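Here it is, the structure, as structure tokens.
A protein chain is absent from this complex, but the other protein chains hold their places.
Lettered A and B in written order, each chain numbered from 1.
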Amino acid sequence: MVAAVRGCGGVWRRVWQCGAGGSASLGQCAAASSARGAVAPAGKSGLAPWVPVVGLEIHAQISSNSKLFSGSQVQFAAPPNSVVSFFDASLPGTLPVINRRCVEAAVMTGLALNCSINKRSLFDRKHYFYADLPAGYQITQQRVPIAVNGTLSYSLCTDHKMSQMVTKTVRIKQIQLEQDSGKSLHDDSRSQTLVDLNRAGVGLMEVVMEPDMCCGKEAAAAVRELQLILQTLGSSHAVMAEGQLRVDANVSVHHPGEPYGVRTEVKNINSLRFLAKAVDYEIQRQIEELENGGTILNETRAFDSKLGCTVPMRDKEGKQDYRFMPEPNLPPLILYDTKSLPANINHQQVVNIDRIHERLPDLPSVKRAKLVEQYGILPEHSFTLLNEDGLTEFFESVVKRTQMKPKKVIGWILNDLLSYLNQHSLTVKESPVNSSMLADLLNLLEKKEISSTAAKQVLGELWKGEGKTPLEIVKEKKLELIQDQEALEQICQAVIDGQKNEVMAIKAGNHKVLNKLIGLVQRKTQGRSNPVLVKQLLEKKLLD
Amino acid sequence: MRALSLGRWLRGAVRARSDGPGRARPVPGSPQKVTVDVLDHLEHLALVDFRDSEGVERLQKAIQFADQLHEVNTDGVEPMDSVLEDRCLYLREDDVTEGNCTKELLKNAREKVEEYFVAPPGNIPLPKLEEQETYLQSS
């Protein structure tokens, strides 16, 4: 981006990295990395480096039957204004009544994020006018939210090969319960805005992440981990494409040792990929702006996914003052634990933090650790397994049905199955190769009935989804390994006889050349020879 | 009632001093400095205009009246949200008991399109003070 041109679509001037390898680090990764002498965003020649600071506000729709303060249904894509109650439409005289399930979801999430749960939390009104906010205010928790002071650990790869994973932590400032707004559909052609209140009043958990992140990658990884946690808990489906998880990013830059810079808020980010892009773009934009002597406005920007850049949002111009006020229609929300639970209380009116804690399912980090321990796979493998919906189940199912060691199975899952699915944009559920098919195939390999090259060939055939079993394909394509040792010996001898130079080199001590001979034997047998066996035979002939 | 002399004075006061843009000028006759900026800000936040000098005076009197609160010593006193502060919030079961009343809801709306409520385009903010035709700017 050239400073004079406001727009995007240029090559970034500098590429900077963050999160150079090592252990968990709190706070700005750039500072940490510069301490290790790694690359920090370099300024223009001679200028001090920049420290980007990224905080996130994540809104997760609570998975519940009815809304936070009313009994209308939570339903995606329902006919317009069909799941709206009188309260949601702000008819005068209607009052909020809180949904216990939403409270439990927030407590679960707070516990999973290591927060302190506030046994007494309060509700407030946040005032502003907008067509999709019928009451002219949103009920939220500004003063005393339901959970505070937690942490979220997440990991990212420092390179593309997924071979080096770094664990990071981000502090969770708080989790608050609040209402979602309706939807306004701008119809510019007819100069009108259509308002659908179906979403108005749906329960949200706002998770506030402190500005402990420093780039788009970290932000995306943190959100991804949160998403997995929410889905594991069941407190939110957290599907970004359906608007169940929305992220606002707060971005600023400053020089090390100086106070934080002015921050901008980037809204309208509805995918992890866009999140990373938006954050990185904004960091770059701010750096360039400041280096060119400009200033950063404390404004709200939107991410334009087509252009790949952030633009100021017109709607939010002007000074905003939300005039927070306690919500008078909601007494304090009281939660209990086993110690504080009074004797004669109606259990329907009780949310017991301890009971919820006991019933928490294994969180992703625990699941991963278990996978590593149980199957001997690498941590980065466990990440990929959990990251892909259904992949863990697939893997475990294959492991159960095959004698092949999980350490080897994982390779097939991650390198072959997953890359195929990604290439064709398929989910695990949509895979034409199911776990029993793959297991059968791997068994053939394990029993040395086929070579690994052959196995890959068979897999390729299985993708076609023609309904043939691996064994059928092997037979059809004649991919069985040659079992006849004598015949194999003969072929080895033939190759030896034809490669006099290579034989000499091997006998002279260059054993690497053996691989070439193995390759030739493979070719001669059309891949139907077991390379290990071939190697043994060749060695016997040449080195004994 | 368009008692506009105050308005003229206000604008006159704003324009008379030319030292810097957007400087707040106190409204005369009020011990509390309610500036024109604040009045404009309030009108935007409340989407209610003062209409005339009476409106502005009303606000000033209201503030004056409220200032009496500062005579009371409230050291160590906690604010009271409600007399029910020691009670706990009633929890409802997660059942679908409402909704499905599109017709009833739309019945009271003056304007609608199919099954949507309809508003004018976007949330184009009200024009700034200089462009408005409200009392604060009129002459």
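Keep this in mind: a contact is a pair of C-beta atoms (placed from the backbone, for glycine too) under 8 Å apart; a residue touches a chain by one contact, two chains touch by 3 or more.
Heads up, the rule we're going with is that contacts and distances are computed from a predicted model.
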Just go with whichever of "ATP synthase protein 8", "E3 ubiquitin ligase complex SCF subunit", "Skp1-related protein" or "Glutamyl-tRNA(Gln) amidotransferase subunit A, mitochondrial" UniProt uses as the name of the absent chain.
-> "Glutamyl-tRNA(Gln) amidotransferase subunit A, mitochondrial"
Check the options A:P79, A:G136 or A:G376 and report the residue that touches the missing chain.
-> A:G136
The missing chain sits against chain A at residues 86, 89-98, 125, 127, 129-131, 134-137, 191, 193, 195, 321, 323-325, 328-331, 349
Residue positions on chain B contacting the omitted chain are 38, 41-43, 45-51, 54-55, 58-59, 61-63, 65-66, 68-72, 74, 77-84, 87, 89-90, 92, 101, 104-105, 107-111, 117, 119-126
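Convention: only the chains that are shown with their structure count from here on.
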Could you please state the distance in Å, as a whole number, between where the Cα atoms of chain A are centred and where those of chain B are centred?
-> 43
Report the residues of chain B in contact with chain A in the complex, numbered from low to high.
-> 41, 44-45, 47, 81-82, 84-85, 87-102, 105-106, 113-125
Touching residues on chain A, where the partner in the complex is chain B | 64-66, 70-73, 79-89, 97-103, 122, 127, 129-131, 184-186, 188, 191-197, 314-315, 317-319, 321, 323, 326, 328, 330-334, 348-349, 351
